[in-house]
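Left out: one protein chain. Kept in place: all the others.
For reference, chains read A, B and C in written order, and residue numbers begin at 1 within each chain.
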Amino acid sequence: VEEKTSSGLSAIGSTGIDPETVRGNIENFIGTAQVPLGVAGPLLVNGDHARGIFYIPMATTEGALVRSYERGMAAISHSGGAQALVLEDENQTAPTFFFPTVREAREFALWLPEQQELLREECSASTRHGVLTSCRCHQVGRNVIANFGFGTGDAQGMNMIVRATDRLCRRACQEFGSGEFLLFSGMCSEKRASAFLMTRGKGKRATAGALLPNKVLRMVLHTTAEKLMQVWHSTVIGHLQAGAIGYNAHVANGLTAIFIATGQDVANVVNSSVAITSFDPCSEGLYVSVTLPALSIATVGGGTGLATQNEALAMLGCCGSGKATKLAEIITASVLAGEISMAAAIASHEFVAAHETYGRNRPKEAQDPPTK
Amino acid sequence: VEEKTSSGLSAIGSTGIDPETVRGNIENFIGTAQVPLGVAGPLLVNGDHARGIFYIPMATTEGALVRSYERGMAAISHSGGAQALVLEDENQTAPTFFFPTVREAREFALWLPEQQELLREECSASTRHGVLTSCRCHQVGRNVIANFGFGTGDAQGMNMIVRATDRLCRRACQEFGSGEFLLFSGMCSEKRASAFLMTRGKGKRATAGALLPNKVLRMVLHTTAEKLMQVWHSTVIGHLQAGAIGYNAHVANGLTAIFIATGQDVANVVNSSVAITSFDPCSEGLYVSVTLPALSIATVGGGTGLATQNEALAMLGCCGSGKATKLAEIITASVLAGEISMAAAIASHEFVAAHETYGRNRPKEAQDPPTK
Amino acid sequence: VEEKTSSGLSAIGSTGIDPETVRGNIENFIGTAQVPLGVAGPLLVNGDHARGIFYIPMATTEGALVRSYERGMAAISHSGGAQALVLEDENQTAPTFFFPTVREAREFALWLPEQQELLREECSASTRHGVLTSCRCHQVGRNVIANFGFGTGDAQGMNMIVRATDRLCRRACQEFGSGEFLLFSGMCSEKRASAFLMTRGKGKRATAGALLPNKVLRMVLHTTAEKLMQVWHSTVIGHLQAGAIGYNAHVANGLTAIFIATGQDVANVVNSSVAITSFDPCSEGLYVSVTLPALSIATVGGGTGLATQNEALAMLGCCGSGKATKLAEIITASVLAGEISMAAAIASHEFVAAHETYGRNRPKEAQDPPTK
Partner (left out) sequence: VEEKTSSGLSAIGSTGIDPETVRGNIENFIGTAQVPLGVAGPLLVNGDHARGIFYIPMATTEGALVRSYERGMAAISHSGGAQALVLEDENQTAPTFFFPTVREAREFALWLPEQQELLREECSASTRHGVLTSCRCHQVGRNVIANFGFGTGDAQGMNMIVRATDRLCRRACQEFGSGEFLLFSGMCSEKRASAFLMTRGKGKRATAGALLPNKVLRMVLHTTAEKLMQVWHSTVIGHLQAGAIGYNAHVANGLTAIFIATGQDVANVVNSSVAITSFDPCSEGLYVSVTLPALSIATVGGGTGLATQNEALAMLGCCGSGKATKLAEIITASVLAGEISMAAAIASHEFVAAHETYGRNRPKEAQDPPTK
């Protein structure tokens, strides 16, 4: 490749990774991209599975990002921690079936959801880890989009459930006696933003909440509940004016940094960052929460087994089987920290100053640091 | 950190990066996340700036991804290449101004756009690289959201234009004689998906198109124009049914892999993956295009100067000043390749088989590869 | 009122309506608005309940509208009629419950759906006609939005189910032992457009489809399947570019005209016009369909019993109990006719000419008829 592109690749090539170990992860492997990794914390989490203090690995090149999340984590931890919960856990696919008329399509749409036992058997013949959990049909004209739900254990699971879906579709057409299908309709919203994700979810539906006392708002965040409510109010209006999906301050920043660090499928940030951040005023201070309906994460498979990624998971006590729910709780609480910190920076007019301090000292651009 | 989290960090710590060089990129630096990097190509691009054959660096842990993009690149290259163009180039911010009544808000909303000369001066006092290019006011009740447009040269530029916006807002309130402001309304849709991005854009608005002859469809993609149109048709309906923003097959996958490889702000994938992919039937075959209204990329600043990232940019001939438009063209053509390949895999029912072949051989999960 | 506004009201006041008969429909009654009513047809419908030829009453002031729908009806009828089906039938409400923390909210969100028997009893104590059919909770932070589904017979039913919902909420808080509620969250999307309506529906989810042979396309619609597909394709892209909800040509026109004529709650056009119109090419011609996920209509209650409205329902054989499904089928087939006709007018470049012919001869504006 060096030859073809007339460029040196010594840094990329100087990887410690054995090409054999990434054979299922990538093709045409030539080395690694190295992304700077920092740690934010401590963060106190009160989840069902994540309980205690955590230090969060974040891989990013955006100056001030780790510091910003860390400040939100301080606010949460000084407030007694964030509750973090996984509300639902189901990945889903959405193939399309084709019929000659709307009437025949309806017949299929009524028939399919009644075959769940049959489909469950077919599914278990395809995958050991994926379990068919639901089937709902959406008829649009003479097309029927079948929305299959799956449990995928601690894996992100898209590969296994797409393979299972392929078998389910073949079997369904065979049993029904007619119909053709295509494996994807796009309705499942894998790696894209859609309103459907708000209600249907994808992977973990998780929420985190914390009550920030007035004292913490003042001492740690240099602002007040009233000012934070003004930020929430006016930015909600900005989102409505933009026709955004959901509402959040910068969920994508935290998710991306943690996803890269811990070996997640980083493109899933697009669906995972669909969110609703809510600030509710109360007499003691401010109740803050973030809800992530479509958090796609894993502690097994994909990039989770690679060397640096596995170490990052180990920092969180989240390596391997049985840890995905815990990881989801930690991530959601971390994201909440970022929402708090960003809103506070806007409210206190400290946003620019913070970036001046931390986003500087880049070798060639001391005067004009161009990235956010 | 090893001590606090009782975990080993030898791989993360074994970085070649000098902590001094990342001081503006990250805080609490402890090492690097290493992401496997592969190369897809050759890809023939006919842009204004990118002209010729390119090999595309992609950092990912999703098996079959590089191969899939490579197949689409083969289809494009065998068809004479993809035209790739940057249509517009303007980053933007959207602070909110507050007034006591709707009437006073209107007065400001009519006044501000007429002060562009004044604002342009103020902007140039804040940044050498950022240039104020437009100002449009959106009044919602007694709030006025000002949408400032900026040229940011070859930088992603969010940092510099937010800093400039802060100054513009202070000056505007001072000159107008009243009003308060908050620096963000969220309307700018940085790192989030919104319908506003479709028409307003953010960063580069880019498009790539290619005419794939029937022979290429058959030989390289194992399908036909008619079958690809059926995929497009039924997946558009899936997107409409889901209430998705725009329409695309898996733009986020390609963008994420290239963004990580080349040192972009990866969280910008969320806005950059807002897209419209279009397939138009024609007598010779199929005209395919993808339009990215909000592509946020850079060739200077941020993570572009890091060692592995800089090498990846060098592979594309896109290091440093004057190269951002070229990079945008290459990325958009690459994304188009992925759209073609994914649709073809669905149309030919080869999607699962391809993932079986390339997404396998993971050490611990030979039977059940769980990631997509 | 004449006195206060210094204006004559002789036409408004010259109504044949006895004020007593509208006591539940309106307050401060002073007369009637008279909307011109035309008839379009014949329309051949093959529904479950609507079978045969229908003449459709349409109240409108938009010239060329009745003629346009009539042309689409001719195309359908010459093609053997439209299948029209009600796929689902459930109205819904969405009150919000409030809790101190996300954990308590989750407890309620898990508890409530298990109380359906209790809630069903409570519901039946509130309304004879409304039947509670489902309950799903959507937790956002520490709020829980409960989405209650109801059967409402042949009534639009919003009044009765809101009343029932109020009782359900009081009972739920009482039984659960805590929680406050507000009766509306807006999530139900009554009289507003939302992506949620696409998948959740509101009232009738109905679809109509017809296969238009090439000969009918040419003779009745002066166009071809290929040209109509180009219209569909490019207007879908226009909708995606606009960030529209769903896709349709002008569903609101037909719905509004029929809703006014038949005494529906006309503001429900906003949710009822959320739609997906699909054109699929096939060897014999074009399969056309329209799917209306949120069609809010009634044959009893509201304005359906008023004199002219009742006559319009009688024209369709849809007066009173047991007729709402039939009415939904007729309306959906009528709407399909409008979609076909509009697309054909665009494809054949006859749109302007048609409006020139029929939208003219207004008394004072012979030169420049300004309404669409």
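Rule of thumb we're sticking to: a contact is a pair of C-beta atoms (placed from the backbone, for glycine too) under 8 Å apart; a residue touches a chain by one contact, two chains touch by 3 or more.
If you're wondering where the values come from, they're calculated on a predicted model, not measured in any experiment.
Per the touch definition above, the residue from C:N143, C:T207, C:S289 or C:S334 contacting the chain not shown is C:N143. Across the entire complex, the residue among B:I17, B:L85 or B:A298 in touch with the chain not shown is B:L85.
Chain B meets the missing chain through residues 83, 85, 87, 100-103, 106, 109, 138-143, 194-196, 198-200, 207-209, 211, 243, 276, 278, 280, 287, 289-291. Along chain A, the points of touch with the absent chain fall at residues 194-196, 198-199, 233, 236-237, 239-243, 245-247, 276, 278, 280.
Everything below uses one rule, namely that only the chains that are shown with their structure count from here on.
For the self-contact between chain A and chain B, the two sides draw on mostly identical residue numbers; the shared fraction is above half. Remark: chain B and chain C have CA centroids separated by 39 Å (rounded to whole angstrom). Separation between the centroids of chain A and chain C, computed from CA atoms only, is 37 Å.
Counting partner chains per residue, chain C shows two or more touched chains at residues 194-196, 198-199, 243, 276, 278, 280.
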